[in-house]
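This is the structure I want to talk about, given as structure tokens.
A protein chain is absent from this complex, but the other protein chains hold their places.
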Amino acid sequence: MTTTAQLLASPRETSDGMHALVYHGPGKPSWESHRRPVLKSVHDAVVRITTVTICGTDLHILKGDVPTVSEGRILGHEGIGIVEEVGAAVSVFRKGDKVLISCITSCGRCDFCRKQMFSHCRDGGWILGNTIDGTQAEFVRIPHADTSLYPLSPDVREEAAVMLSDILPTGFECGVISGCVKPGDTVAIVGVGPVGLAALMTARFYSPAEIFAIDVDDNRLKVAKTFGATTLINSSDGSAVPQIMALTRGEGVDVAIEAVGLPATFDICQGIVGAGGHLANIGVHGKPVVLHLEKLWDRNATLTTRLVDTVTTPMLIKALHSGNLQASELVTHRFKMHDILQAYDTFGNAARYGALKVVLEA
Amino acid sequence: MTTTAQLLASPRETSDGMHALVYHGPGKPSWESHRRPVLKSVHDAVVRITTVTICGTDLHILKGDVPTVSEGRILGHEGIGIVEEVGAAVSVFRKGDKVLISCITSCGRCDFCRKQMFSHCRDGGWILGNTIDGTQAEFVRIPHADTSLYPLSPDVREEAAVMLSDILPTGFECGVISGCVKPGDTVAIVGVGPVGLAALMTARFYSPAEIFAIDVDDNRLKVAKTFGATTLINSSDGSAVPQIMALTRGEGVDVAIEAVGLPATFDICQGIVGAGGHLANIGVHGKPVVLHLEKLWDRNATLTTRLVDTVTTPMLIKALHSGNLQASELVTHRFKMHDILQAYDTFGNAARYGALKVVLEA
Amino acid sequence: MTTTAQLLASPRETSDGMHALVYHGPGKPSWESHRRPVLKSVHDAVVRITTVTICGTDLHILKGDVPTVSEGRILGHEGIGIVEEVGAAVSVFRKGDKVLISCITSCGRCDFCRKQMFSHCRDGGWILGNTIDGTQAEFVRIPHADTSLYPLSPDVREEAAVMLSDILPTGFECGVISGCVKPGDTVAIVGVGPVGLAALMTARFYSPAEIFAIDVDDNRLKVAKTFGATTLINSSDGSAVPQIMALTRGEGVDVAIEAVGLPATFDICQGIVGAGGHLANIGVHGKPVVLHLEKLWDRNATLTTRLVDTVTTPMLIKALHSGNLQASELVTHRFKMHDILQAYDTFGNAARYGALKVVLEA
Partner (left out) sequence: MTTTAQLLASPRETSDGMHALVYHGPGKPSWESHRRPVLKSVHDAVVRITTVTICGTDLHILKGDVPTVSEGRILGHEGIGIVEEVGAAVSVFRKGDKVLISCITSCGRCDFCRKQMFSHCRDGGWILGNTIDGTQAEFVRIPHADTSLYPLSPDVREEAAVMLSDILPTGFECGVISGCVKPGDTVAIVGVGPVGLAALMTARFYSPAEIFAIDVDDNRLKVAKTFGATTLINSSDGSAVPQIMALTRGEGVDVAIEAVGLPATFDICQGIVGAGGHLANIGVHGKPVVLHLEKLWDRNATLTTRLVDTVTTPMLIKALHSGNLQASELVTHRFKMHDILQAYDTFGNAARYGALKVVLEA
């Protein structure tokens, strides 16, 4: 499998510049002038950004936690824009199309892409704002445009649609689909930050009977209530497991969704998953966890891990258009793009500002 | 969704010619000189053919039964060859690679391709030897080469591998996978010509307990025995249904696979499918059938239709390499490519010659 | 597999009588005195009926259309009641428990029950009000009580819960589950009488993007709108197929649910099912249909038939309790049990009375 993109004979250098959010090392983001991106491969598109958002992963990058991101990188892997230019091999999109940029780049040709595991694409996966320049800019180059962009109708509400770049497919695929949520189920979501709320919203596609929201922050729990959680549990006193076991008459839950990424929150999940149940991990873990196989070996439990594949993006776009997905409820703050440092501050201090997702418009 | 392939500015006209099997109307095939194909799109490859085979569909075309095939068309949708030239957007293959040509062309980008339904690709599907020139030639142009060709190891046995262009994925996907064959099942295959035998071979991947072969031709049934059928039933006296119901103590079969395409053979299938069973249709039907819903409505039966998607081609290649798929057992006659008219005669009179599949080498 | 129930040495004859709706041949129902049922097997329970309803099948029986029903039979296969007495082998229920009576009797031991196909139970299936006396009476004997009754909480709303005896699991299992309704799907329901509406209500468990309701009766269509149909199509002018194909831009629907049981309604379904789609038959068919395999053979379509298994009854009870299933919306008319002939008249002239389901209380 060859994965190197084909280089154009002479990449056209544009005279125009642009502004972008550039990472200059831990704690040093800057909104600054930058060369505008150009097509590098016949499969590329250049997109003019109209709306972006900031992801928790971007905060991790700024802390220096993501070693694949080198200094000088433009951040951002979410966004909406207008196609500005396409390579000769791009056939799905043309200049002027409004598009959703997926956080996952997919070549559509490798063995993983053919198995619908775009997250592990041999020439893609999560590369935007990571190993190549990202979307928090006026323009972005999108490799494998035909299979990494999604068409949007011109009149779509952008601040809602941009939630489909990453957070909604992540909650849905890694939490709800991998967790096999079914009508009538009892579902527990541990951690109701933006990703946990995305799992909550999309779990409701399958009409579970009960949704327990578990978090250490009462404000977040209140928000979860408005998103449809049926029971709120503050886990800060360490009693989440016995509380949930009591609420389920000792049976545990059908689906436990881990949306934090810490040993403590994983522990809650493994303590409450019922016989025959599912533990769906969404959280990004930096450390190993202790798995109590001495208790779980005979529980007919299923534990899943997953990096979002964004295979459900077309379906989520349909749900958005049909009114079944109130994606804009995730948005609490709105900024102009050139105020992105302020937006980072708001998002990075979410508890203080009561922020969920922040949206930036060009 | 734009589906038109991008035209190259000036398709290079090669000075070299070639030979090809050209359809000049019903009953008029000809092995003759022809222009050699050239790249028309950046996604194309030109492949030098080393091995091809003939499909039952090719016989139908020659009878004039397939109106989408116009006069002057080069026939053939199966083959193996060596990549001769690739367009600028092709990244998986390069000149010199040995490849399997899939009977189904897949763009890899449209909504159907993204759902793994390559058969309904918006810019592909079954087009080779149908709406564009095919493989029964010295060279063939393959559109969407990255997603329509499959890499083969240089030392593969070509006469075995060419069975994976069409017949083996067809029997496997339309019959065995759609029919949900499981270990311990009782499976009936109605029609044990080449496609039925392909279903039989691949049904055995799942270790059914019994495989009934049903046909009107005793010689075919004998062959089915060597492929692993456990019970042979000659249906020419019209007693197949009562025979099978008796053999299954009135229960019927778990899976009935229709591999002919006639109302009479479909009738056998619907007469023997057990409660909770599957009826998987492979046959190409030219007429409607009478479906006995007054008997089937409460039988919890599942009836499937399918044009092969060739999504299992990589898996079948693995099975071929691991020795789990004796594909060359389907080959009874071998010819040189320039003797293709003789090969058509042999294949077209299969009963007389005891032919299953015929293979032609360049 | 032995299936005969074990007879008690001497079935206790009760001195008490009761009233029941007895079938005395076509057009001759009668609410009359009848012996009260007694335990015949250690697996039996006798239930005192508190709520029943009438099914379209009961109307068919009264027309003489169901030959398995002999004269003298007490009708009815739906109901709620209080357990009066249990056989020695019954362990799940005891006297005084409130129970839902399933329309399907299941022994829990035969091969079909072990595969969750209770509809084909070797000693059960649909027998109540068919081959044994049914629920439209003051008392009923329920064979295989442990696996044919379901516990209800004492405070359940009975008129809602009785919809779970038959109509809701029928619409859900035969239409929605067999049809594989998914979030974002386009679903068409042909026939929006009570069963079609039950399919509509439960299809919404999976958040489809669009639900087309198709019927010949505008009043029914109006009702379907209140149940969540997004598009209404009156098929009386024969244009349902072209209308739906236009609405779906020629693609057809993901799921077509047949909830009538006539060749004409089946025809609509096969005319609108999209490539890769599902046709889920619920309707009871008295005649064969013409299946257009000459069009469908390459459409990757799946057609299912099913008699309800009532495997989802526990889940539907959970959904009812959690407020996700507004089952009482199906009820339009309420009667006392002794007015059952009037209730039959209302239900048998549903169009005139604007009736969906009628409920009778003891």
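Per-chain numbering from 1; labels A, B and C assigned in written order.
The rule we apply is simple: a residue touches a chain if its C-beta (ideal position, glycine included) is under 8 Å from a C-beta of that chain, and two chains touch if they have at least 3 such contacts.
Just so it is clear, the model here is predicted, and its values are computed rather than measured.
Visitor: If I consider the whole complex, including the chain that's not displayed, which of B:A264, B:V290 or B:M315 touches that chain?
Guide: Result: among the candidates, B:M315 touches the missing chain.
Visitor: Which listed residue (A:F112, A:F172, A:F212 or A:F227) would be found touching the missing chain in the intact complex?
Guide: Result: among the candidates, A:F112 touches the missing chain.
Visitor: Can you list where chain C touches the absent chain?
Guide: Chain C touches the missing chain through residues 1-6, 42-43, 88-89, 91-94, 107-111, 113-114, 116, 123, 146-147, 151, 311, 314.
Visitor: Can you list, in ascending order, the chain A residues touching the missing chain?
Guide: 112, 115, 117, 119-120, 261, 266, 275-276, 281, 283-294, 296-307, 309
Visitor: Since one chain isn't shown, list which residues of chain B touch it in the complete complex.
Guide: 182-184, 204-207, 209-210, 230, 314-316, 318-319, 321-322, 324
By our rule, only the chains that are shown with their structure count from here on.
Visitor: Would you indicate which pair of chains has the most C-beta pairs in contact?
Guide: Chains joined by the most C-beta contact pairs: B-C.
Visitor: With chain centres taken as the means of their Cα atoms, state the distance from chain A to chain B in Å.
Guide: About 41 Å, centre to centre.
Visitor: Can you work out the whole-Å distance between the CA centroids of chain A and chain C?
Guide: 42
Visitor: Which residues belonging to chain A are in contact with no fewer than two other chains?
Guide: Each of 314 in chain A touches at least two other chains.
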